[in-house]
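Here it is: the structure, laid out below.
Every protein chain but one is kept in place in this view of the complex.
Then we have subunit A:
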Amino acid sequence: MRRSAIAVAAALSSASLLLAGCSKADDNGDDGGSKATADAATKSVVNASAEKGGTVTYAMSDVPDSFDPGNTYYAYMYNFSRLYARPLLTFKPAPGEKGNEIVPDLAQGKGQSSDGGKTWTYKLRQGVKYEDGTEVTSADVKYAVERSNFARDVLSLGPNYFAQFLDGGDKYKGPYKDKSGKGLASIETPDKYTITFKLKQPFTDFDYLVTAPQTAPVPKAKDTGVDYTKKIVSSGSYKFQSYEEGKSVTLVRNPEWNAKTDPLRKQYPDKIVVNLKVNQATIDKDLMAGTTTVDLAGRGVDTQTQAQLLNNKDQKANTDNTYGGRLVYAALNTTVKPFDNVECRKAVQYAIDKVAVQTAQGGPVRGDIASTVLPPDVIGYQKFDAYPTQGNKGDAAKAKEHLTACKQPNGFKTYISARSDRQQEVDAATAIIDSLKKIGINAEMKQYPSGKYFTDYAGVPAFAKKQGIGIMMMQWGADWPTGYGYLNQILNGKAISASGNTNLSSFDNAEVNKLLDEAIQNPDESARNAAYAEVDKKTMDEAVIVPLTYFKVLLYRSPNATNVVSSAAWSGQYDALNLGTTKK
């Protein structure tokens, strides 16, 4: 009965939905009167409905770094925060890779670049109001960018790309220290609705940068620094009703929000509740029982639930198995002998049985076998395999040949690092150890806590070298879904840093550096993407990264949830903007 009601609602609303291109596919599904199938939300909008009311309940096993849009670095907060904070641009709430499309949010349109990509201007929509009725102006956007990027002593959790790219960004000390009230000179606000960013160098991905919640307006008078997370002033369709630190958050409709100034948000549910610190197994059970609508973190169900869901045909239909925009790989450390020799690195490329690694990680549901650095859902991906082996099961004979070429015919001893609190990673490393043993490489595992993996251990090149860690387990997702956003931090020699390093191989190749530096200044998109594919191939020729799997998540899609899309822009998570519920 409930199903037919949804079908009617879907038919009524499909015309009014802005989620273009999705309703058609959905109609096909409804023709047969069949239920949504597995992976449906990656292809179309599931349970499209314009019905208002109800409470959408989110749950999370941990707590987010912060609800403050200017102080977070998690994709799920980038996604969720848009309910109460409107960035200049955002990603279209659309299924799968269609979700990678940038659409204007607070701004009227995409950025106007001049000066060869060094100057970017955005026009704000007029009449957008905060929850207290005051109007949003470009000065608030400027202030939001300044507080989130330059006041690292107060708000340190988000990335600081603006500080890296804006002209004079390295000298400005942030709005809390700057008492002049003028702010950073390279962000100009000629009038209430115009904002201009002036960069040091041309940067063609700038539109992607302003999709970050860091560009969502914050009224300077209401900013309380690190405590702003407790009293956030909403510019979106929902506002905070209650905020209980580490426990729960309740959002209700923002009465000052106006549909005329916002083509994206629909304000369907009455209330949005986020429950924090709920056990993952409990979240999975609540999702299936219908008492929770969405898992906020979007990392997928746990191992046991996975087995239960996949063994049950009806339940399997309620799952979405999507790419998470990430690659699971083993970085080979070029500073540790004998991995300074490309032949030894190639030996490892051939030796690893990727199927064993994949099964150890949880099977094809948790990731497809990878052969490139760029995952398939990132713009610029091109399929190739530089080290093909029979059935991806590794080739000990070829590996031995390269070992001999490396003058280590009998193998050698090395260490492999993994994050102790990530069982999948430890399991993958265990499988790699087994593969390497077959060609005489004796790798011993070292585990470090994930919270300090980059700040104290694997991400400190001096430490890794001293400890002789030749292989480092790693998982990488892009801050924005383009080749540059993905590749630069892990392959550019200039990205190597003394601590917090993500270029774990300490890979510094002049050709790759040049390709990356030039690509981001190139206004021609297809040329840029060709360059990213080139970087990918060069990296694989140098064999510094062993791609293991393209990370996938298995999400449980609550049958009660409406307007569900799993978007590539949010690592496969369900887009938060218009999620509704049939439970009243």
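Some observations on this one:
Rule of thumb we're sticking to: contacts are C-beta pairs under 8 Å (C-beta built on N, C-alpha and C of every residue); 3 or more make two chains touch, one makes a residue touch a chain; residues count from 1.
Please note the rule applied: contacts and distances are computed from a predicted model.
Missing chain, UniProt protein name, picked from "MoxR family ATPase", "NADH-quinone oxidoreductase subunit H", "Peptide ABC transporter permease" or "Aspartyl/glutamyl-tRNA(Asn/Gln) amidotransferase subunit C": "Peptide ABC transporter permease".
Interface note: of A:198, A:446 or A:557, the residue touching the hidden chain in the full complex is A:446.
When the whole complex is considered, the residue among A:188, A:368, A:427 or A:517 that touches the unshown chain is A:427.
The residue touching the chain not shown here, chosen from A:201, A:304, A:455 or A:499, is A:304. In the full complex, subunit A makes contact with the omitted chain through residues 302-304, 306-308, 310-311, 355-356, 358-365, 415, 420-421, 423, 426-427, 429-431, 433-434, 444-449, 457, 466-468.
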